[in-house]
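Scroll down for the structure; my scribbles are underneath it.
Note that this is a trimmed complex: some chains were dropped, and none of the rest were shifted.
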Amino acid sequence: MTADSLEQLRTRLAQFAADRDWDQFHSPKNLAMALIAEAAELVEHFQWLTEEQSRALAPQVHREVAMELADILIYLVRTADKVGVDLIAAAGEKIEINEQRYPVDKVRGKAKRASEYDR
Amino acid sequence: MTADSLEQLRTRLAQFAADRDWDQFHSPKNLAMALIAEAAELVEHFQWLTEEQSRALAPQVHREVAMELADILIYLVRTADKVGVDLIAAAGEKIEINEQRYPVDKVRGKAKRASEYDR
């Protein structure tokens, strides 16, 4: 019996899909497509904004962005559930990899893609 | 003092960025780009698989998919943090909207885009 928010979300979304008999459509392949479509709706909000403007959203846009972020989380949790991945454990593991890959003294203040640090 | 996994992740990622002086690059605009790039790496794993195959991944692919899901979560949490959105609250709100939009008796067993139900 967990009170963890992400685990509660996973259970609720599984119930939502079961109630609608939607598991048949929720293959990881299809869910990955839905996930990237939601990510693109987020991108759309920012495409004509400067970086500066994206840091200070008008209330209406902020609200819409919050709903896009929610959609992404929903499909992310759903995909992880169907693939059988513990999101929090995976993220913890990935952060450790990133700590090795981007040591503070090597990358401080520099933004590059990982592949570029060794050029 | 929370033990919630998502809140712990948010704090840890904020520290990771601060240590590297990366907040200057982490505008919501840039983070949304990074997020969709990670979502695409997930999509890439599934693009030539059948839905059936995507439901039963080989161990090596499963592992890689887990790391892609982790990357998506990392950028999602980071974007939400910089925009000032509570992901769990937003998801809860969005699920309630979806419950209205997709009533069980209307959509059971049917997969359509929201805009198509009223056609």
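All chains are identified by letter, namely A and B, in their written order; residue positions are counted from 1 within each chain.
Note that in this section contacts are C-beta pairs under 8 Å (C-beta built on N, C-alpha and C of every residue); 3 or more make two chains touch, one makes a residue touch a chain.
The structure presented is a predicted model; accordingly, all values stated were derived computationally and were not measured.
Here 2 copies of the chain are placed, and the complete complex recorded in this file has 4 of them.
One rule holds for everything that comes next: only the chains that are shown with their structure count from here on.
Seen as a C-alpha superposition, chain A sits on chain B after a turn of 180°, to the nearest 5.
With centres defined as mean CA coordinates, chain B is found 2 Å away from chain A.
Within the complex formed with chain A, the chain B residues making contact are 4-7, 9, 12-13, 16, 19-22, 24-25, 27-30, 32-33, 35-36, 39-40, 42-43, 45-46, 49-52, 54-55, 57, 62, 65-67, 69-74, 76, 79-80, 82-85, 87-88, 90-95, 97-99, 102, 104, 107-109, 111.
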